[in-house]
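A single protein chain has been omitted; all remaining protein chains appear in their positions.
And now, subunit A:
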């Protein structure tokens, strides 16, 4: 029996998914403990131990756990709240302000009260060191080690906890950075150290210095947290494998996470996208849109065979150029507050009531109307069965808030106002989905839609209506999708080198050497993580562009094209990707292509939970019917009595016609009048557009024929 636990720390709850061979995944939640998130981890593990049959003590249970995969928001929160380490920066003389100047962007052009973001390193701790490399990495002026020593003396005096090093053109030659790093290790052995070329040896100074400074900013916090976590886990007798979720959707050892803390800046939501693919494959699909609706935010991403990656991310207005999942976040969640702008138009969010006081219906003192309040008025949430009945919702408070702030000023009834809030919220989320589909060259209609988060499946029918998406898959684990996804993740190590060259004049031996160096560094890390050769894979990507373009396109290059020195084959892969992204290529014009960066991803394949087919349970869902209630039907703008089903009692093949409600302990699903629903082999609820049985054949036709 292999016991694996995925743990996702959220703002309110810490989610757990427990998988064992041959058993259905089990879901647990414990209250988060923001001061030391590892306390909630151990509390949750105790709950899980107690739920075993027979119940176990924590100390008896912990040694049975093979693997824990953990997503943390420690680094994210430190950055968002400006609460990172005190840092110093060694950089090239003459450009020490790059980090603060941010290329001179003001994101809100018409807002003169919009101020610049506080730099991660204050100016007096940014030391410009004489010494210079040219753009090819040749030394123009030697590194002034005495200036380095003086700067380190200042850092010591000022109590700097973390030091970053980033010099001009170091991507072409790391020698100056390494020399300075040696001095830091000698003079400030206790300081956390980030060297730009260790982290990101690629061109673009601002991106590199920002990424390096972020790494230092969050490094000490993450180390402190991992000390606490590892200490507590060892304390209860856990001696299995602990893995940390990274922003790129892969996992790494805690040791690597300590050194490259910036890899975890998007650790929390990074589990979701990979998990989505698991659920759609049973329908013969290899692509999907994954969304996660929380209390404050809505996250959307796309996977095509693998989750989409971007190399130009941002966090709290700081650039981070490490590969991370392309997850788009907007301020739309259950707590998003409805308000009227000065022109009298209804808006939802981005202001959120959060978890405390929360929406008015929580009865914790919130007076402003939130999305969840609208959902209560519209009948989508059963006030007696919220979180499985653990929390009663105050309908009167929800109505009062909506009446005062929306209905009365707009001259609408409370129901009409709630319907408006619901619709505007869904429209906002649909626009968020457009960001990761249409704007990235994908047609959303070709993607199954996965709504995660407890409230996601209440809104997904209207979102999918808006985007004309015919198929939604709601997994049983949808309320803890990220935690589940962590268990599906591979070990992933990304490497990049800048190698500027025209594609038709490549120095092939040099390219092979660069790839080889990165691959062997990856192999070394996989060896440390005890991954045998048979479970290793190395993917090569090139970042290319048409000559004189400014933006590169990153695409996977099959190894055989490189081995065969097939620049024409590589060029056509580039043309195709450019065409997909931007609707055209310059293949006909014969415009030369240039390489800017070479990337290698070293992958160590991990054991996954085994997909378990549910037995066929027939198409009749009547046994799961638990009642009826009036809910709002957007198609007709009326309330109607619809059947309410107990999702826990529905099995593979059970079919429901919309409109209907399906309730589980942690999720409510609204099947609108435009969709029907059938349970698939993994137990997921497949919502398909009426008449589109062809999309869910595996749950309908074949089985019927087999039974006949």
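Definition applied: a residue touches a chain if its C-beta (ideal position, glycine included) is under 8 Å from a C-beta of that chain, and two chains touch if they have at least 3 such contacts; residues count from 1.
The definition used in the following text is that contacts and distances are computed from a predicted model.
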{"item": "Protein name (UniProt record) of the chain left out of view, among \"Hydantoinase B/oxoprolinase family protein\", \"Heme exporter protein C\", \"Acyl-CoA dehydrogenase\" or \"Peptide/nickel transport system substrate-binding protein\"", "value": "\"Hydantoinase B/oxoprolinase family protein\""}
{"item": "Hidden-chain contact residue, picked from the options A:23, A:80, A:345 or A:611", "value": "A:345"}
{"item": "Residue among A:36, A:100 or A:539 touching the omitted chain", "value": "A:100"}
{"item": "Residue in contact with the excluded chain [from A:205, A:238 or A:574]", "value": "A:205"}
{"item": "Touch with the omitted chain, as defined above, among A:14, A:30, A:76 or A:169", "value": "A:169"}
{"item": "Contact set of subunit A toward the excluded chain (per top definition)", "value": "94-98, 100-101, 103-116, 122-124, 134-135, 140, 168-169, 171, 203-207, 341-347, 410, 412, 419-420, 423-424, 427-428, 431, 434, 438-439, 500, 546, 548-551, 581-584, 586"}
